[in-house]
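A single protein chain has been omitted; all remaining protein chains appear in their positions.
Coming up: chain A.
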Amino acid sequence: MATTTLTAPTEHACGPLLAAGHTACTGCGEALAAKLVLGAAGSNIIVTSATGCLEVFTTRFPQSSWEVPFIHSLFENSAAVASGIEAALKALGRQNEAKVIAQGGDGGTADIGLQALSGMLERGHDILYVCYDNEAYMNTGVQRSGLTPFDCMTTTSPYGEYSWGNKHNKKDMPGIAAAHGIPYVATASVAFPKDIENKVKKALTITGPKYLQIHSPCPLGWRSNPQLTIKVAKLAVETGLYPIFEIENGKVTKVRKVKTPKTPVEEYLKIQGRFAHLFKSAEAKEEIQKIQEIADRNIEKYGLA
């Protein structure tokens, strides 16, 4: 049987592994996150991606932005396809030649792809799963997902007379992943690129299933200024609404502390159009208070103060 090389061409090894010319919106947090993940992982990887923005803007057929082997399958089975690749590499005795990275958006991870991901985590495949969390189904026009935050306005959770937006809390996806008893679970944010690099590098040295969730602002869906992508991401972390932590073998081992005195959640909410309805009436103050309580609970739960 003829063997083909699994690695990307060496001339690309020093350059960005996600080529320019992709069609992500201006100021896209997900494009930035994917670029940082690939940069940290290096060229000896095989990546899969669930359907979603990432897949659509990087693979406008017949073109591709990927400078590494890339497979797109369906919305729900990024983790299952990656499991197959990992099993095939093992069967061929070539598991040391390339690492496998599965990717998905928040919908493709926490809703549609959850059972495939759970299977991958349960079977113990040596794969890093990266979830780019932009907090709604952005590709199809901003519909709410399991990772959409409380009181957020999306096209399927509109603000109106009887609604303050999304009435459900954000699903604790890192907690669900950690409950599988896997060796490494972490969250990160595009505002802290060095942290992403460290976490990807660390994860790839660990054998077994790993889960990394990266908060990636979407200027289109969040109705924020593209220029402020990093600022928005930073405020989510500083207010405590997006806790950054590492869970190793079920124990929280590292967190990013928030500044004291703590930043009020209004700072984060007011620069995004998806929360604009919370600043229109006096009754909305109560809703902002509820969001502040979510942030306070996070700070207490993970010891961020």
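Going forward, a contact is a pair of C-beta atoms (placed from the backbone, for glycine too) under 8 Å apart; a residue touches a chain by one contact, two chains touch by 3 or more; residues count from 1.
Simple rule for what comes next: contacts and distances are computed from a predicted model.
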| item | value |
| --- | --- |
| Candidate names "Pyruvate:ferredoxin oxidoreductase, delta subunit", "ABC transporter permease", "Ech hydrogenase subunit B" or "Succinate dehydrogenase cytochrome b-556 subunit"; UniProt protein name, chain not shown | "Pyruvate:ferredoxin oxidoreductase, delta subunit" |
| Absent-chain contact - pick from A:A19, A:L74 or A:A284 | A:A19 |
| Selected residue (touches chain absent from view) among A:A31, A:I46 or A:I291 | A:A31 |
| Full-complex contact with the absent chain, from A:E67, A:E86, A:D111 or A:E238 | A:E67 |
| Which residue of A:Q103, A:T229 or A:T263 touches the chain not shown here | A:T229 |
| Those residues of chain A which, in the complete complex, touch the missing chain | 8-9, 12, 16, 18-24, 26-29, 31-32, 35-36, 58-68, 193, 219, 226-231 |
